[in-house]
Every structure is written in C-alpha cells, then in structure tokens.
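Shown here: the complex without one of its protein chains, the others still in place.
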Amino acid sequence: MTMSSFLSRCENLDILPAGIIILESDYTVICWNRTMEEWTGIPREKVLGRDLRDLYPHLSDRKYALRIGQVFEGGAAAFFSTQFHPHFIPAPLPGGGLRFQRTTVHSVPEGNKTYALVFIDDVTELIQQVRAYRGMRDRALREVRERLEKEAALEESEAKFREIFDSANDAIHIHELRGDGLPGRFSEVNAVACEMLGYSREEFLAMTPLDLVQGGHSRPLDVIGREILGKGHAIFETEHRRKDGGTVPVEIHAHRVTIRNREVVLSVVRDITERRRNEAALLALTKELQTIFDNAPAMIWYKDTENRFIRVNPAAAAAKGLPREEIEGKSAYDLFPELAEKYYRDDLEVITTQKPKLGIIEQMPTRDGGTRWVETHKVPLFDPEGKVSGILLFVNDITERKMAEDALALAHRKLHLLSTITRHDLLNQVSALKWYIELARDEKEPAAIRQFLDKMGKVLDTAEEQITFTRDYQEIGVREPAWQNVAEIARRIGAGFPPSGVVILPEVDDIEIYADPLFGKVIFNLFENAFRYGGPSLSWIRVSAAEGPGGLTIAVEDNGAGIPDEDKKHLFRKGFGKHTGLGLFLSREILAITGLSIRETGVPGKGARFEILVPEGKFRRVSGERAGGKR
Amino acid sequence: MAKILVIDDSRFQRKLISSVLEEKGYQVLTAGDGREGFAVARQESPDLVICDLLMPGIDGFNFLRMVREEGLATPVLVFTSDIQKTTRDICLELGACDVLNKPVKGEALIPAVERAIGSAKKS
Partner (left out) sequence: MNAGEESIDAIRELINIGVGRAAGLLNDMTGTHIRLQVPEVRVLRYSDLTREQRLLDSAHLSAVTLRFSGSFSGMSMLVFPEKSAAVLITALTGEEIEEPELDALRIETLNEVGNIVNNAVMGSITNVLGERLTYSMPEYREGGIGEILGKERSSDYDWVILAVSQFMIEDLRVVGNILMIFEIGALDTLLEKITAVMGSHS
C-alpha cells in the first residue's frame, strides 16, 4: 500500500462515525478523518504531516509512548480504555465537557514500514448510561442490602425472641398499651400463659389484661400503668382469674418494648402460688417458734461458737436477772465468769462432735447470789455448709426437782427410821408392862398392886405418848430439814426429864443448825443416855458449841461414869448397849441426813462427851430472835 | 580494568550482562542472589555491583539495605525489568547509584557502567 492509497482510504474513513488517525512511526499524522475534524475542530490541513505529539504533548508520556512504540515495532494492538484514558485526543462536547473515548492503536505493516492506526470510539453516551445505571444499581443494591441486613437482624432477633418466648418457664403476655396507661388487647401469649389460666391462645387474644385481674394488686392499676409509661417497666403482684374460676397469684415483670414498630407491653408472668403458700407457712412457723421461744418455761440460750449469747428467751433472762438486751451479745465470760470455762468446754464438745450433748446437770448462779441446779441440753445449729454455726441451749431449773428427790430419799429413810424407833420404843414399854404384870401377880398387898397398876398406867401413857409421837414423827418425817436453835432444843428436852438433881447446862449462844426435824430426838437420846449410864457421880449435863476449822462442834458432855474404852468401838452400832443401843445409832443416822456427824471423845471415869460436828454452811448465828423452822 | 559484580537470579541475564561487560574488558564476578552477592561484594570489593531486583531470598531492595548498613563503598547499579517510577524512587532512596531497565542493549549498559564507576572514583 502506498501513501496515496492510504489517503484515498482516508476519504473512505470519513464516513465512519469513529475518529481515525494514521501515524507514521515518528508520529507524523498522515490521516485525520472528518470525525476527528469535527471532534477537535482542527481541519486535517493543519494536522497532516505534523508530529501528533506536538499537538497533543501527553502522548509523549511513557504510558502512551511505550505502548504505541510496541505497535510500531509490530506488536499487538494497544487498547486504551475509557476508564484510564477517557480523552485520548481531547474533544469538547457542544454542551461542555469532553467526549469520552475508547481508543485502539493498531499496527499496520506496509512494506518495510509500520504505521499505527488510531481508532477512537465516542462512548460518551455509553458512559453516561453506564454511570446512570451504576448509580441506580448501586443505590438499589445498597437499599436491598440494607433491607436484607435489617431483615436478617430482625429475623434473627425475632427467632431469638420466639425461642425465649416459647421455651420460657413463665407465662409471657404481650399486650397493647393505651395512652391512659391502662393495658390494651393481648397481641401474643405463650403456651405457658395458656396453660396457667386455661384459656386458648385465641381466647386470650380477644381479652385484655383487665379481663384477667381479680384484685390483689400490690399497687393500684393506674399507678402501675403510669410506671410502665414513665420508667418503661414495672414489677408488681396481682391475682389472675383462671377460666375455671380459680385464682392464680402472680408476679408480673412488665416492660415497655417496641415490636415491629409498635409500642407494646411485654409481661413476664410468674405463678407465685407455691411461693405464697411457702411464705404463709413460713410466717406461721416463725410465729409458732416465736411463741415457743417466748413462752417456754425452759431457759433457751442461743450461743455462737465463741461462748457468746446471741439470743435468750424471757425465761433465761429472768433466771439471770437481767433484761434480754443486756445478755444478748455478751460473752459467757462476762455473765458467768466462774462457770464460763466449764460451759465453753461443753460447747466445744458439741462443736467438735457436731452432736447434741444432753442432760448436763450443773449449777447456775442466780441474780441474788444464790445457785440453782439446772439441767442443760446443748444442741448444735448448722449453717448451710453443714458447719456448726451456733449452739442452742435448753436449760431447765431442776433445783426444786432435785430437792424433791432429796426429800423423797429422806422421807424414805425417815420412814425406815420411824418404824425401827417405834417398834423399839413400844417393845420397851411392852417389856416394862409385862414386868409390872409379873410383879403385880405375885403381890398380895392391894396397896402395892395399886402402885404397880399406877406404874403400868404410866407405862401405857408413855406408850401412848410414843405412839402419838410416831404420828408426829410421821409428820416431821415428810418435812424437809430445817434451821433449829440448839440452845432452845436443849432446854426443851432437858425440861422433859423428871427432876433428879442433875443440872442441864445449855451453854450455847443463839446458834441454828440446818438439820432434820428429828434433831431434838438426838439431844433427847444423849441426855437419856447420860441419865441412864451416868451413875451416882452424874451431877450436870452441859451442851456447848465451839467453832473450829472444820466447822462447828456441839458438845454434849456430863460428869458421870463415862464410857469404857471397850464400849466406845461399838457405841454407834445398831443393837449395842445396856439398854438397847438403838439410840446412838439412830442419832447418827438422823444427823447424817444433813451431813452432820457424831463421835464420843469422853474420858472413862470422868464423864461422857459426845461431839456433833456441823460443817460450814449448815450452821448460822442468829441474833436474839427465834430462828429455825421452815426456810 | 575495573572489577564488576553482577547479581541476578537468572543465569540467562548473568550471561547476557557478563558477555557485554567482558567484551569491553571488565573483570566480571557473578552471584545468583542477594546473600551470595553480598558475601562476594564484601570479599572482593568490586568497583561496581550490577544488581537485579526481583530475586528469591534476599532481593535487590534488601541487598541495597545491607550495603548501606554495612557501609560498603561500592556503588550499586540496579538493573531491573520493573520500570515503575516508584520502584526507581525506592532504589535511589536505598542508595542505588542508578537504575537501569531491562532489556538493555550493550550500547546503553556500558555508558551507565562507566558513569557509575566514574562518579564513584570522583567522590
């Protein structure tokens, strides 16, 4: 192909709507078609033969030069896209702006030369369309994506909600909320809700919560409504009516929520029947326990594990003689300094063994400085972990019972004594009576017989007296020990003996001793023994008392014959003695009841001396007035 | 005559460059990557290093960094097929004395080599 044929071809190229340029390898323009003239406004006469790079210097840039250079070297066509090269040859549009171009540069070998054919498409309209389409599509896509995202989120939250809704253990009501704060129609309820009240879902949806309420709101309904409107939630209790007429107490957690763009109230409704029942039972139990605690005659002490009193009941407080509040919180070391250690030992045993310790008999000091006998049960209290958290003490005052028991034992002993004494004394009188009868039988002299009869009468009087006395004994025997004035008893007993020239000397001060009521009988026995065995030398019997380290010693001594050494060993044995020996045995027994003892310390030939030892606490001095009798 | 170290992972390129240089009477040493090249450069103290950029292991960029950090005085001429302007800037910043793009004909390579050696001697 020659240049002329090229140019003739250019004529043909004029009819194409595309812009066409043909270049020699030095960028000399040899063809510039009509489209190019139109686009650029540059007639071909002004372009042909010129270096295109002079007209359009950007084509010297490497990004064009390298690629166009390859084309001149016979390489493949270079393609310049609209995106990267929108204005290969800038061409203004009538309405402003530049035409968008898509350019291809072809290699056209012609003989030994290679030309470049630049083919430029106007894609302005296409670009505008694509851009419009892109904008539209992007907007649509964005909208679709946003909607999808929203729907997905909504779906997810709805699915979650539905799951919670259906699997909840509590009833869930969703209902509308009216402007006045009162609840509107139900819009959804879960299966638990239906089951709880016995309505079907459809029945529910035709009602409002007001159709369910029975009363028993913890707050007025409109107050609750305003709370939900204001704070967004409310918790309250009320009662719901079942379809079958029954009532279900419920606790409601109501929340204002937005579901599908609507403000509704979501209420979680919990059946609290069981809770109410438990609460009532617990209340009753608590009251019961309080009543027991307050009214139990036993003392109840509730201690911690460190010997401190946490709570005490009125009985305990009364026994201690302090108001409850002055006991509660105090340590045993403060309240019972002397016994605290002993108490704590028992506590520790309970704490370590975790088992109750029952029937502890111990003493407890009282407010007036006295001591009471108590029986204590210690029971461990456990915390939820199973550790001993405290000790409950049930304490009974057994002082009375203990004395009663002691008295019973005494009575028993005394009854035994009584029968022995009575038989013994009566037998003595019976012997005397028999003896007088023998004498009288042999006596002829009426006067002498009369004498014997008189004596027999006296014996019988004595026997009668003794029998009467046994009645006294019996009465006395059931009585408890008592404080008795020693001097007084000595004087009274002494006066009971017939005048014989023997002087009774009660040389004791006003001393009382705590002894069995039969103590007088002891003194009687000692005096009688003195008269019986004193012999001719007997002229006085003295009763004296002296305090010593072991207590008080009451001495009953005389100036009679005394007791031979060999007799002293058997002196207090039952059945010993010239008479019967029963007296001293009995005396010892009587004294022993209250812890008194007796011994004989006289010197044979100089007189007998009986010493009654009264231990500390069993004697007391009284001043002037008459003491003794019942406590 | 000057001693030139050619570092290129392509044997084809090493041969090509070597033959061009040797034709001009240069003594040519070669290395197949940056690591080997660096060892040779330290040991032989060549008058010029011609270094490729894209190589496995220690590439041309890292070779330049090592040369600079070790304070080697030898000028490094980067000879790469990567014709990006940004690549050229990076190389010069890393201390390359010049950047030449492949493929290069002998007539373009030799003046660059002479220029590089000349400028190194002057400084």
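Each chain carries a letter (A and B) given by its place in the written order, and its residues are counted from 1.
The working rule: contacts are C-beta pairs under 8 Å (C-beta built on N, C-alpha and C of every residue); 3 or more make two chains touch, one makes a residue touch a chain.
Here the structure is a predicted model, which is why all the values come from computation and not from measurement.
**Student:** List the shown chains that the missing chain touches in the full complex.
**Tutor:** A, B
**Student:** Looking at A:S81, A:T352, A:S500 or A:T601, which makes contact with the chain not pictured?
**Tutor:** Going through A:S81, A:T352, A:S500 or A:T601 one by one, A:S81 is the residue touching the chain not shown.
**Student:** Can you say which of B:G25, B:G71 or B:P103 touches the chain missing from this structure?
**Tutor:** Touches the omitted chain: B:P103.
**Student:** Looking beyond the chains shown, say which of A:K46, A:R62 or A:R450 touches the absent one.
**Tutor:** Considering the complete complex, A:R62 is the one touching the chain left out.
**Student:** Please output the residues of chain A touching the missing chain, sorted low to high.
**Tutor:** 61-63, 66-67, 70, 73-85, 102, 104, 107, 126-127, 130, 133-134, 137-138, 141-142
**Student:** Residues on chain B that touch the omitted chain in the whole complex?
**Tutor:** Looking at chain B, the ones touching the missing chain are residues 9-13, 15-16, 19-20, 54-56, 80-87, 101-103.
By definition in this document, only the chains that are shown with their structure count from here on.
**Student:** As a quick test, compute the distance in whole Å between the mean CA positions of chain A and chain B.
**Tutor:** One centre to the other, that is 88 Å.
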